[in-house]
Structure formats: structure tokens, C-alpha cells
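Just one protein chain is left out here, and the rest sit where they should.
This part shows subunit A:
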Amino acid sequence: MTDKSSSPVDVWARFWLDAQRKYWDSWSDLSRKMIQETQSTLEAAGAEKPEGAAGPSDWVEFWIAGQRKNWELWLDMSRQTFGAPSGAAAEKTSTEPWSRLFDLWTTFWMPLIPGQSRESIARLLDANKAYFRMGEGLWRILFSGFGAVQGTEAQWDALTRGIRQMQEQFGEQLRTTKDPWSGFATFWGMPLDNWRRVCSAFSIMPGDMEKAVRGFGSPYGPETLHQGMIGLLSMPTIGYTREWQEELQRWGLLWLDHFQALQAYVLALSGTTAKAIDLFADGVYEKAKKGETFESLRALYNLWIDCSEQAYNDLSTSDEFTQAQSRLTNSVFAVKRQEQKMVEELLSAFNMPTRRELDTSHRRVHQLQRRVWQLEQTLDESAIMELKAEVSVLQRELEALRGQAPAQKTEPSGAARKTKAKTST
């Protein structure tokens, strides 16, 4: 940075770059040293790897150790200036050093950004964190492959194997998770979790209720639980509060329906990631077969985006997905509608104005406005009709006058033509 001004942003930017430079320098030294050591060990031992020599997994451990060291350095520096993150957050850095560092960086940055730009920057940082996570994942794969084998094709094989491995891990995550959103929201930070935000924004009981439903563990499996809930929520209601109980039960049933729709939607979407990974691995393999190479992480990232869009497009235009999405949307609004109805009941009980009343007023104003507009229109039209009728009468009178006085027709006739030409424009 050439600007030496002392605004908090500039101070922070300089601080961050300085820390990054140190981070990078020490990592580069470590990395160079490790690669040299491996190569000399392998050369000394011929093709066979000697027992006890450093292998790919050892390199990853060395790398993580190095990262931890740098992370501590970074933390020390940041502690001096801003205070430290919690212990749990620091713990995670051992496995995701760059993206965690990015998290920390984001946390420090955001309060310094002026309000107007904050939303754009949040999007920027979210997307870039996903990019970092991808870089981390690929780095790990390439580093493992790099230590073991040399040569273009072998390295791309290693990359493809690594991606397949990630795919398996991802599939496993999907099978075991209790969070219906985690599937497509976690793999390299795919950006589709905005649905969760949309659903929450339009529900009177945001994400919390969804979590509560998710927390219902049943030893008999989700279907049994669902059926059991339907049974409970369909029980006849009795007593003074019978109507209110019915409303609550209806709300519960609608919520269950929404939750099922959500699961079906997420299941339909989860196929996107698996397909995108397939396409990505195929793309990498095809390139290697042709003897071409990727010259940058960004080229790989762009390929990943292309594959993801292709996979998503194939899926999102299918009948299955369209129906799942519509069902989810409709179910969200059914819950919300029921919630509105219940809120209206409560507001009425407190003699407070309700949406229904407001709608009635707005509708009446609109109807009145439309009647006024139509009346204006009719008046305009009738005025035009009257004028036209008047002009016709005048024209007839003029013709009659012309008939009576044929000798004086030159001047008035010209004036009449002039008038007609003017009105016709």
C-alpha cells in the first residue's frame, strides 16, 4: 500500500499485509526445505521409499505443524492489536488454516466497513472464503500427490483420486447429518444456503423452529415420528379453547408438511454436488489425457463453477426438482398463512388493528380510485363527443350558409379549411 494515511482501515490493511508477508515467508522457507529433503531422501534411496523416510502423509503433518506455528505467530500479533478469538475457533485452525485465518480477518474487517458497502463486502468475503476452502482442499490433495509421484499424468491422477475421496467424504456427511441444509451448503461453501435465509425470513418462527423439529430424535425412524406427530396433531379437540387448539394443530400439521417438503427439496438438490464433482473429475481427467495442464488455482475454480452450473442446470430444470421446489415454496406460505390467521385472532382479542382490516381499507380506496378514474375517463370521452357533435352542427350550419350566399364564398371557405386542418392535428 502506498497510501500512508492513518485511518483505522489503512492501519489494519498494513498490519494485515505485514502479518501475511511474515506468514508467507516462513511458510515458503519451510515448504522449500521439506521438498528438498524429500527429493534428496528419495534420490538416495532410488525408487523405493526407505523405511522411516518422509512420505506424503508426513508432509501434510509437517505442513499443518508449520501452519500452526504461523497461526500462533499471527494470533500473537493480532492479540496485541485486537484481542484473540476463542479457544474453540483457534483449535479448528489446525485443519483449515487459511479459511480460518480468513474468518478471523473478516471478523476484524467488518466493523471498519461503512454501512452502505457492508452487504456487498459480506458477499465478497463469503464467496472468497469458499475460494480459500477450495484452495485448501486442492492444496492438500496436490501436496500429498506431489510428495509421492512426479510427472503430469500421475499428478492429475492424484488430483482426481483426491477429488473422488472428497466426494466420498461428502456423501458420508450427507448420510449422517441431521441438518438438512448441510449437504449443499458445506462442500467448498456452495452458495445455495440462501434458501434457508429466505425460509427463515418469511416465517414467524425463524430457523429456531426448524431446528426444534430437527431435534426430535425418534428411535423408530423419521417416518414413524412423522406419522406419530400427524396422529397427535389430528386428535379431536374439546373444551372452551377447542377452536384455538384446532388452529394450533393445523399449524403443526402444516409445519410437518413443510419440513417434509424441505427434506425432499434438499435431497433433490444434494444430487447437484455429486454430479458436479463427477463432471469436475471428468474435466480434470480429460485435460490430463490431452496433455494439457491447469496453470492456476483460478482455472480449476472456474472449471468447478462451470461444472456446478451445468449439474445444477440439469437438475433444476427437471420435473422432480421443479415439483420439490414448488412444494417447498407452497408449504412455507401455507405455514405463514396459518400463522397470520392465528396472529389476527390474537390481535382481534386485544382490539388491535389487523391485516384483514387494512386490506379491506386498501381495497376500498383502490375501488374508489378506480371509479374516479373511470368517471374521469367517461367525462373526457363525453366531452369529446359533445365537442364532436358541436363541430358537426357548426359544419352543417356553415354548409347551409354557403348554399345561401354563393357569391361571397372565397374568404369564409379558406378560413374554414384552415380551422379544420388545425383541429385535425
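Assume a residue touches a chain if its C-beta (ideal position, glycine included) is under 8 Å from a C-beta of that chain, and two chains touch if they have at least 3 such contacts; residues count from 1.
Please note the rule applied: contacts and distances are computed from a predicted model.
Peer 1: Tell me the UniProt name of the left-out chain, picking from "Ion-translocating oxidoreductase complex subunit D", "Putative spermidine/putrescine transport system permease protein", "Nitrogenase iron-molybdenum cofactor biosynthesis protein NifE" or "Poly(3-hydroxyalkanoate) polymerase subunit PhaC".
Peer 2: Its record in UniProt gives the absent chain the protein name "Poly(3-hydroxyalkanoate) polymerase subunit PhaC".
Peer 1: With the missing chain put back, one of A:322, A:348 or A:392 would touch it. Which one?
Peer 2: A:322
Peer 1: Which of these, A:245, A:260 or A:340, touches the one chain of the complex that we don't see?
Peer 2: Missing-chain contact among the listed residues: A:340.
Peer 1: Pick from A:305, A:352, A:383 or A:401: which residue touches the chain that isn't shown?
Peer 2: Of the listed residues, the one touching the omitted chain is A:305.
Peer 1: List the residues of subunit A that touch the chain left out of this view.
Peer 2: Within subunit A, the residues touching the omitted chain are 1, 3, 7, 9-10, 12-13, 16-17, 20, 24, 27-28, 31, 98, 102, 109, 112-114, 116-117, 119-121, 123-124, 126-128, 130-132, 135, 138-139, 142-143, 146, 152, 155, 189-192, 194-195, 198, 201-202, 293-302, 305, 308-309, 312-313, 316-317, 322-323, 325-327, 329-330, 333-334, 336-337, 340, 355, 358-359, 362-363, 365-366, 370, 373, 425.
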